[in-house]
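Of the protein chains in this complex, all but one are displayed in their positions.
Going by the order they are written in, the chains are A and B; count residues from 1 in each one.
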Amino acid sequence: MRKILSTSLMLFLICSFVSGQIKIVVFQSDFGLKDGAVSAMKGVAMGVSADLKLFDLTHDIPAYNIWEAAYRLEQTVPYWPTGTVFVSVVDPGVGTTRKSVVLKTKTGQYIVTPDNGTLTLIASSQGIAEVRQIDEVLNRRKNSQESYTFHGRDVYAYTAARLAAGVITYEQVGMKLPNEVVQISYQQAVKEGNTLKGTISILDVQYGNIWTNIGGPLFNQLNIKYGDQLHVDIFHGKDKVYSGDMPYSQTFGAVDKGKPLAYLNSLLQLSFALNQDDFAKTYSVASGNDWRVEVHPAP
Amino acid sequence: MRKILSTSLMLFLICSFVSGQIKIVVFQSDFGLKDGAVSAMKGVAMGVSADLKLFDLTHDIPAYNIWEAAYRLEQTVPYWPTGTVFVSVVDPGVGTTRKSVVLKTKTGQYIVTPDNGTLTLIASSQGIAEVRQIDEVLNRRKNSQESYTFHGRDVYAYTAARLAAGVITYEQVGMKLPNEVVQISYQQAVKEGNTLKGTISILDVQYGNIWTNIGGPLFNQLNIKYGDQLHVDIFHGKDKVYSGDMPYSQTFGAVDKGKPLAYLNSLLQLSFALNQDDFAKTYSVASGNDWRVEVHPAP
Partner (left out) sequence: MRKILSTSLMLFLICSFVSGQIKIVVFQSDFGLKDGAVSAMKGVAMGVSADLKLFDLTHDIPAYNIWEAAYRLEQTVPYWPTGTVFVSVVDPGVGTTRKSVVLKTKTGQYIVTPDNGTLTLIASSQGIAEVRQIDEVLNRRKNSQESYTFHGRDVYAYTAARLAAGVITYEQVGMKLPNEVVQISYQQAVKEGNTLKGTISILDVQYGNIWTNIGGPLFNQLNIKYGDQLHVDIFHGKDKVYSGDMPYSQTFGAVDKGKPLAYLNSLLQLSFALNQDDFAKTYSVASGNDWRVEVHPAP
C-alpha cells in the first residue's frame, strides 16, 4: 500500500512537472473575425502543442490603431495568471525594420508583438523584467519564408505557442535587448489648483461611456464624496464640445435614465456616462490625445 | 502485475474524482467583443483554475436588453451538459439593490447572474431546483472593492469559476432564497376559435426570420399539414404591418427564392421567413411584446 501511495505521489509529481506551465495564449489583433486570419494563427499554435489553451483579447482593434492595442493590453493583462503569453498583432509596419520582441513583465507575463508602441502602457504599469528580440531564423514557422505579410501567423503566434508550451525557453526567443520599448507619447493627467486636467484615453465603445486618464489617486485629491456635483468641460482641440454638472456616483442607477454621472471605471479612472444611454454619441465625443477634459467641484 | 493494475486502477479513480466535475463555464453579456471586458472575465476565471473550459454564448446582447439575455439562455442552455455553469451579465442595475444569484435548474445546470429578469424563461422551462444569493464578502475577487461597476469580472465570473472548478460548493455560494426569480411579464400565445394569437419573441437576426412565441403543441391544434396555406397578420401596436398567405413548410427550399413560408424553428416555435431573403427588413418587422401575430388557415 505504501508503495502504491509513493507511486501515486511520484506520478502526481511527474504530471505536475509536465504540466507545470500554465500553457495559456491570449491573442489580440486588428484582423477582425470575418475571415480566416485569426483561425490560421490558432491552427499554427495547436500544431505546436494541442495542450495549449487559446483565448482572445479582442480582434476588433481599429485597423492600424496601435494606441488602442496598447490600451486593451493595459485593461486586460493584469487579470490573467502569471505565465500567460499574450500575442498582439497590430502591425502597420509589417515587413519594415520595426523589431519583433517578447516583453517579460515584472509580474511574470509575456507579450509577443512588434515593438511599435503597443507596449507603451503595459511596460509602464507592470514594469519591464526583460525584453528579447525574436530570432526570426529560429523562431519562424517552417516554409513560411515566401510570405512577408503575415508575421502574426508565421512568427508571433508560432513563437508564443512554443514559449507557452515550453518548447523553447524565454532565453531561446532571441537576444536580450535593453529594458526599454518604443513609446507612444501621451499626456499625463495633472491637478492645477482645484482643477483636474486630462485626456480621453478611450471610449467604452459598447455603451458610449467616456474614459479619461485621470486615475483614482489623483481624483481623490479633490476630496469629492458620492453625490457631490462635478463640473465637467470636454474639449476637442480648441473647441469646447460639452460643459455641464453631474454627480459623482457609485452606481449608474443613482441618476435618472438618460442623465449624466461621473464615476471611477473598472480600471479606477474617472469616467462619464449617461445612465442607460450613450454619452459619446449624444455629445459627439471621441478619444485621443486631442480630446481634453477639465473637472472641478461644481460651485 | 496485479499490483500494477490495481495501482493503475486506483490512479485512474483518483484522476476521475479530481476531474469529476465537468468544469465548463459559458459566458453571456452585453459587453461586445471590441474591448477587453470579456477577456478580463476569462482571465479571472483562468486565475481560479486553468483546468476550466471557457465558452461564449454571445456578448452581442443589445446594451441593457434583459429580455434578449433571457431568450438567449432559453435558446442555448438545454444543449449543454449537466453541470455547466453559465454567467449572464446584462446588468443595467449594477451597484443597486438587485440581488446577485446562482440559479440551479432542475436539470442540474447553474446560472450566475443579477436577478433582474434574466432568469424569466429558463426558470420556467427548466424548473428551479434552488436559488442562492451570492455572498459578496466571500465570493468576490480580492482587492476589487474599489471598483463598483464591473461585477461581471469581480463577482460573477469569479464565483462561476470557483463553482465550476469545485473550489466552492453550491451551498458556499451564499444563503438559500425562496424558489423564485424576478419575472419579466410577457404574453402567452393562445388559441381563439381557429386563430392563434401570439407575439414576436425575437428576430433570427442573422437572416431576418420572425420567431413567434407560438409553440409546436399549440400550433399542431390547427391540424395544418406541410404545404397547407396559412394566413398571417402582423401588428405593431394597433397598426397592421403585414398581411399575407404562405405555405407551412418543412424546408426553406419548398418555396421560390424570396417567397414567404411558415415553419417550426429550431426551438419548435412558429416562425416566418423569406427563402434566402430577409423578412424582417423587407417588411420592417421587429420584436417585443408590442409586436403581435395572428395566424389561421387560409380560406
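A few comments on the model shown:
Following the convention adopted for this analysis, a residue touches a chain if its C-beta (ideal position, glycine included) is under 8 Å from a C-beta of that chain, and two chains touch if they have at least 3 such contacts.
Computed from a predicted structure; not experimentally measured.
When the whole complex is considered, the residue among A:Val25, A:Leu54 or A:Val87 that touches the unshown chain is A:Leu54.
Considering the whole complex, the residue from B:Ser124, B:Gln145, B:Gln221 or B:Gln276 that touches the absent chain is B:Gln276. Residue positions on chain B in contact with the hidden chain: 3-4, 7-8, 11, 22-24, 26, 33, 53, 55-60, 72-73, 75-76, 79-81, 84, 202, 204-207, 216, 250-254, 263-266, 268, 276, in rising order. Panel shows chain A; residues 3, 6-7, 10-11, 14, 30-37, 39-44, 46-47, 50, 54, 63-64, 92-96, 146-150, 153 of it touch the chain omitted from the view.
We take it that only the chains that are shown with their structure count from here on.
Distance between chain A and chain B, defined via averaged C-alpha coordinates, is recorded as 30 Å.
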